[in-house]
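Left out: one protein chain. Kept in place: all the others.
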Amino acid sequence: MSTETVSGALKRARNGVGVSGSGRAPGGTKKRGKAVKFTGTFLAFALPSVVLLLLLNFYPVIYAGWQSLHFGDLVNAGPFVWFQNYASVLTSAQFWTAALFTLVFTVVGVFGSWAVGLGLALLLRTRIPLNGMWKVLLLLPWVVPTVVSATSWNWLVATPQSPLPVLAHALGFGNVLFLADPTLARVTVCIFKVWISFPFMMMMMSSALASVDTNVYEASRVDGANAWQTFTRITLPMVSRTTYVSWILMTIFCVNDFPTIFLLTAGGPSNATQTLVVQAYSSVFQNNQVGPGVATAFLMTIVLVIVSVVLYRQIQKVNIE
Amino acid sequence: MTAETANIRLAGVPTKRRRLGEQGERGKWWRLLAIFVITLIMIIPIIAVFVLSVTPSQNSTATGFTLENFAHVFTQTEVVYWLENSLLIAAVTVVVCIIVASPAGYVLSRGRNKWVSSYALILFVVQSLPVVTAVIPLFILFSNLGLVDNLGGVMIIYVGATMSVAIWMMAAYFDSIPISLEEAAWIDGASVFGSFSRVVLRNSLPGILSTAIFAFLLAWNEYLVALVFLRSDVNYTLTVGLNTFFQQNAADWGSVMAVSVVMMAPPIIIFSVLNKYFSVGGIGGSLAGR
Partner (left out) sequence: MTQQSGAAFTRRAFIGAAGGIAATTLLAACTRTGGSTGGGNASGGVLKFWNMPWGTPAFLTEDKKIIAGFKKGGFTASYQQIQWANFTTQFATGASSNTGPAVSSGGGTTSVLYAHDGKIQYMDDLINGAWTTNGLKDDFLPGMLDALKTTEGTTGVPYNLDVRPAWYNKKLFTQYGLQIPTTWDEYKTVCATLKTKGIYGFGVGSGAGNNIGFHAITGFMINNGGGWFDSNQKPAADTAANEEALDFVLELVRQGYSDPASSTYTNQNVYTQWQNHKIAYGIDTAGMAANVTGAVSSEVAVADPLTSPSGNKGFLYFPNPMMMWNNTPSKTANQDLITYYYQNMAPLWTQKTGIGLPPLKSIANDPTVSGDPNNQKIIQDWVTPGIFKTWGAPGNSGVFFNVANTVDGTQPTYTFAQQVLTPSNRQTAKQMLTAFQTTLEGLMK
């Protein structure tokens, strides 16, 4: 196997992941009988998840949809107002500011955590003393409850006497306001998100890399590819499906991430770090504006679904090639 | 099953390790330095938590290193109950989640038709809805079912909340398992279920572990649902218990940090124990042995 050519390895790599793991439906080309059996078993396989899905989501979605068409509070539905809540949300400048920052926050969150996570996964894949210990330590940001890590980060950056501003001052950057300056607050929140999320990416990419056949690297090295070529032409295509899946998942996590922002800046200063989910929460639970708040959440979900469908198509393409 | 799988894999490991090792022997110490610096930077905020947990709290007479914050939370609060509840909820969530998600993930991985694709998409749409909009209707629903202030109610919600992602994660991992293994089993007369449980699952330990960790951490760190659904203080989870130390405009930081350390301990222990299974090679190793 080690004498295999790079082109062969690449072909397999493009097919998805690892050793020809293409995940095609076996039923189609096999015997008919097997296909029928597949349908039955597959239905049985999916059934528990379908039941849970209906039980936990059907009523809340209908209920929330109903709320979004009314102008009431948390207890009473209030008058039916058709799509007025959606109209008022869509015409408010605050919604669009929040939407824009949600986009930035998500893009940085997804790609930032992916890059860091993949980098660490690649590093930890090589031979390093105490390999396991580093891995466990690096999973910690994900383990700490957000209320605590937000406190920790606040302690790191909030006041001019905090460690990071003191460091910045010592390095000659002057009085750096990590949270009080709108632009820097955005940057800080994004970095905080990357810090919380990279362990998930590291874990996803580690398990994907673990399933990559190392023989492929041998072949590539024999063929004289340098490290960067090996990375872009072999490693990345081989983990492409996991990459897409983790991008999609992280997109959902970022867009829906309420505690990170709420606990660190609560959307401030002056709405600079306001995301849509924080805005939805504030509207519903702080401003007592239930209809507009739920409408915001629904609008956010619609966009999220569209974005992820595009990414999802990408996954299917990866499989079909 | 676990032990056997590990054995198969381990057989393939030494060769692989050696090859990677040769390639990077020279850079080993540089990499160690790099990982040390990166890890240190990454966990500074967490080191702060540990330091604060052994620092005397504001109304204390103690100086220097002290364990009085831990003594306080263990004697004055229900933290043992919270720990038990959190462990129980997380454990049940993980097990049920894997039981529900693996077969469904298999369908997503191996089934390629309109229905399966739509199902994958529906899972996704559902996952996209923010939980803040669902809390109140779910509460009304569950209070009618008698599932309020009941660990079971929270477990059901957590399984539901982790399920979509878990299915996707399992599907992504199953994709990396060559179908030729199952085909061989079918030729030997195995049923679809048989080949799934005996061939596919057995080779999916890293994927199952990743998914389990995801589900565990979600259940472990979730706050809003636990807060709203669990009412009596002996039923709290650690996240809810942690927040009892926050007063209106102040907080009992010593206790907060002590409980945070208590909260971090089980995941650290679990990760450390499971760690050797992460580093076991993937499917490549098991193929090499055949």
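Every chain is named by a letter (A and B) in the order it is written, and numbering of its residues begins at 1.
As a working rule, contacts are C-beta pairs under 8 Å (C-beta built on N, C-alpha and C of every residue); 3 or more make two chains touch, one makes a residue touch a chain.
As the structure is a prediction and not an experimental result, all values here were calculated from the model.
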Candidates A:46, A:110 or A:177 - the one touching the absent chain: A:177
Residue in contact with the excluded chain [from B:54, B:95 or B:122]: B:95
Among B:54, B:190 or B:224, residue touching the chain not depicted: B:224
Where the unshown chain meets subunit B, residue by residue: 58, 76-77, 81, 84-85, 88, 91-92, 95-96, 135-136, 139-140, 143-153, 155, 224, 227-228, 231-235, 240, 243-253, 255
Where the missing chain touches subunit A, by residue: 73-76, 150-151, 154, 158-161, 175, 177, 179-180, 185, 262-271, 279, 282-283, 285-289
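To be clear about the criterion, only the chains that are shown with their structure count from here on.
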Subunit A contact footprint on subunit B (complex, rising order): 16-17, 19-21, 23-25, 27-28, 31-32, 34-36, 38-39, 42-46, 48-49, 99-101, 103-104, 106-107, 109-113, 116-117, 119-134, 136-138, 140-141, 156-157, 159-160, 163-165, 167-169, 171-180, 182-183, 186, 191-193, 196, 206-207, 209-210, 213-214, 217, 220-221, 223-224, 238-239, 242-243, 256-257, 260, 263-264, 267-268, 271-272, 275-276, 278-284, 287
Contact set on subunit A toward subunit B in their complex: 16-26, 34, 37-38, 41-42, 44-46, 48-50, 52-53, 55-57, 59-61, 63-64, 67, 74, 120, 123-132, 134-149, 151-153, 155-156, 195, 198, 200, 203-204, 206-215, 218, 221, 241-242, 245, 248-249, 252, 255-256, 258-259, 277, 280-281, 284-285, 293-294, 297-298, 300-301, 304-305, 308-309, 312, 316, 319
